[in-house]
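Heads up, one of the protein chains got dropped from this complex, but the rest are sitting where they should.
Which chain is which? They are A, B and C, in the order written, and residues in each are numbered from 1.
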């Protein structure tokens, strides 16, 4: 969907945000940041905010600077001031909101996970294709300049043919055995750590290495039952940890792991890619650093170079003209928003869209299937 | 200056920004970020922007979202819509703008260096005191949550009595011997690396260790002459590197170094503080990490803990509820702006103000004097 | 086998070394080092050296300080001066030499891999049991003081119940696609990277986490064929990379990987153990450092402590009274030799012995079986 500017075209793009929790606030911040940092053909206008009820929505709109608010997301979707529907609502609402928005002819920006199953995600992608509307999914770590640099290095052949990917996303927010049963543990969400964190490292794997052909996996539910808010012990049916052996279509291989009980790890989304002539390593706990090894240099001088993010890397310079000053988590989200707005204004298509998110979800589902059934699974099986 | 809210009180604070270069843009971004991230009694309103001429000002106002613009900073200072005068203009203009603003009864937020000499800075501080108006100087690294944590640890006695400070601010933006003569090399600016970078590590030293009693220093001008824009070779009269031995009033001692020709270093503002019972280390190249050593634990388990920034540390949580996700350079500037706005609304007094900046400048001047004269100098000598 | 010292007992122990390649030299150095560093009940006496032929043996004996030499290992095994048969000969000779030595009533110290298959290794372990003689296998990394510290931490419960092991041994000595076909690639050796490097990380996993119940795996042969010494292209039938999902008998889980084509990695034997209350990380590329995270300390002070090896850790003090001075690879081998000599003199039994090495080999074999057959395998299956 490229955009033909017309004289009458208004100069901003109206954003309708559904949801004002952590990610809703992060999006609001990203719009504000992107507007100052990047030159935008049509800057975002915080037009409308919807939340679970009027009061909540009113307060959030005031705090985040939205012009209007509503307790009914349908009202927002239908509003003519809304050019882009931005969905940070609870996961179970992603599908109905997105479908309604697409029906209304509006592009959709949705947080991950797009849907609890690959089938659901595929249905959403199909709806977008039918409507011929662009969609956007918030796998924000792909927007980190160092992730982009990693891709540039891989694609350029600087490390030769990449043949191994060792990836993990480990955090420890569920590592207290006495911690409460929360919405994250609801099996209707489609998975535990594999879905919540695994989807990030899977999206990264696909971003850098291409499609996964097949995999096998093992799952662990370590702490069950857990007490819910009322003190009732509820069994945990989703995975606390997932580990997979993967094969990429390219012939590359690797491992992918996810854990939300990795005591001590806070933001350990990390990977190493090995190729015939070098390797790279990135760890989001130090998201402004990429390590690069290139074989075959001067004898006795070989080693991993620690490259600090700087203005020579994608999207860094608009934030800061000096290297080593570092971007933060939220600023990467601003890059995502910039790329979405650019795509809407005729720039390069944005990935991951709903289609790509469905592919990511298919890998998550394959991990769950493989883990339950103890066999090798092709992600395509997840689409049934 | 505390503020008594009245019913009629307008709910925003009008910002008048003078200058729209790198730091001007950074301030604009900080206002936008702070408004979304922090609950503010009176959020900033981008009221007025001044730059060297109308055209420049018009374009910057449009890009950064300011309501009005002017080519004459005096117009801005006088404007009733402007509640806070924010100075990111070239250094030589800091003093006239600040004095005019104070005369107009307005608080002033000024970028560092406040003035080329401690005497000038002191005159500005005196003017602020006489006008009984709050002032604010942008030594932003003090706002990093990890710098605040460092101070909390030092003040709490967790590492015992702090007795050694080893600090440096080294970058390499002037390390190309063939690089051009720029405004940074103008001796009227008051100093080279000692002023430009040294002031940051000196401000940090004072923030954490208190006043410096005396020091001796050595200065190097490594690359002179350099070609100016027209190709003429101009001698370099300011220091490329400065090294000082310092003694604090507390009895602590240390070294402070600054270099803008530190090939390979990009943002090496780093220090180590040693105390009787432990030590801490911080390096702004990894600004989201503090290292803490506490003596006397279990045998065989001692070592520096690498503490990742998280919601338990000052000002982190409003950005992100999860630890390890990292803040960026610009977000620290947003914390600075938040603290300034809070001080204006009756919160705790903001430091560094003009008075503190004058003290920092006195240390810079003392480094220059000691370097030239080869003797121990008390910073107070700089006030003449 | 404890030893009752008698007045007539000669005060040294005669070592008969078979093989004088890299590991033979390393053993010779270890005997020399251990003799100086540790108080030994009966220090080693370099009595006899055997190699492929007289000339080779003569030269090596002279260089390494052995009293006598022979071109026939049987002569060495039978010699009354030889109290301990030390086998660093090519892998295919491990079994015949060990069996002959056991038959002669002599303890055997053998380099890893003990045998090309678990069955062979088990036969050797059975022979040792039948002969009631102690045996010793050179999985030297277990002797690193930091490995011992890791075990102490795990066993003491300092990190709670350990439930995840993420281990790898990756190097890059085979990463040149044009590199030669060597003896390492001979499938009669029983495996490629899984055997050569995987056995180290498997031994470490068992040392720290206990037995592995079952696993599944994936294998890759990346570079085949390779040219042999004569220039003929020979197919590579062993794995260049192996990746396994494992479950321990304790209920813990994990991943284990091995690669000898991990471009850029030189000595990356690394693991992370996660438990309910903490975690540890060790990487042999920095073998003198252990990272320890313990949950539940003071808020805002949590982080991985980097513990440098020091005299409070096992076996460090005899080398150096000061912490942080570091041991090297060869010195860890000297600790191994010391532990073997101590076991022979009535000290604690040495592990890994032939029995443990057979168990390690069973895991290697299980990795190969699982990889070939695409299913979950119990290591016990390897014993047929």
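Quick notes on this structure:
What we mean here is this: a residue touches a chain if its C-beta (ideal position, glycine included) is under 8 Å from a C-beta of that chain, and two chains touch if they have at least 3 such contacts.
Bear in mind the structure is a predicted one, so any value in this text is a computation, not a measurement.
In the whole complex the chain that is left out makes contact with A, B, C.
From the options C:81, C:155, C:285 or C:373, the residue with contact to the chain not on display is C:285. Looking at A:14, A:44, A:134 or A:310, the residue that reaches the missing chain in the full complex is A:310. Annotation: of B:14, B:116 or B:278, B:278 touches the absent chain (contact as defined above). Of the options C:35, C:88 or C:220, the residue whose C-beta touches the omitted chain is C:35.
Interface note for the absent chain: among B:75, B:164 or B:283, the touching residue is B:164.
Residues touching the missing chain, restricted to subunit A, are 149, 292, 299-308, 310, 312-313 (touch as defined at the top). Hidden from this view is one chain, which touches subunit C at 22, 25-26, 28-29, 32-33, 35-37, 39, 63-65, 171, 173, 265-268, 285-288, 308, 310, 319-331.
Interface with the hidden chain, as seen from subunit B, comprises residues 159-160, 163-164, 166, 168, 172, 175, 177, 216-218, 220, 222, 241, 243-245, 247, 253-255, 257, 259, 261-265, 274-279, 293, 295, 304, 374-376.
FYI, only the chains that are shown with their structure count from here on.
Chain centres computed from CA atoms place B at the largest separation from subunit C.
One copy, subunit B, sits rotated relative to the other, subunit C; on C-alpha atoms the angle is 180 degrees to the nearest 5.
For this pair, subunit A with subunit B, the centres built from the Cα atoms lie 35 Å apart. Inter-chain spacing, taken between the CA centroids of subunit B and subunit C, is 55 Å. Remark: subunit A and subunit C have CA centroids separated by 43 Å (rounded to whole angstrom). Counting partner chains per residue, subunit C has residues 304 touching two or more of them.
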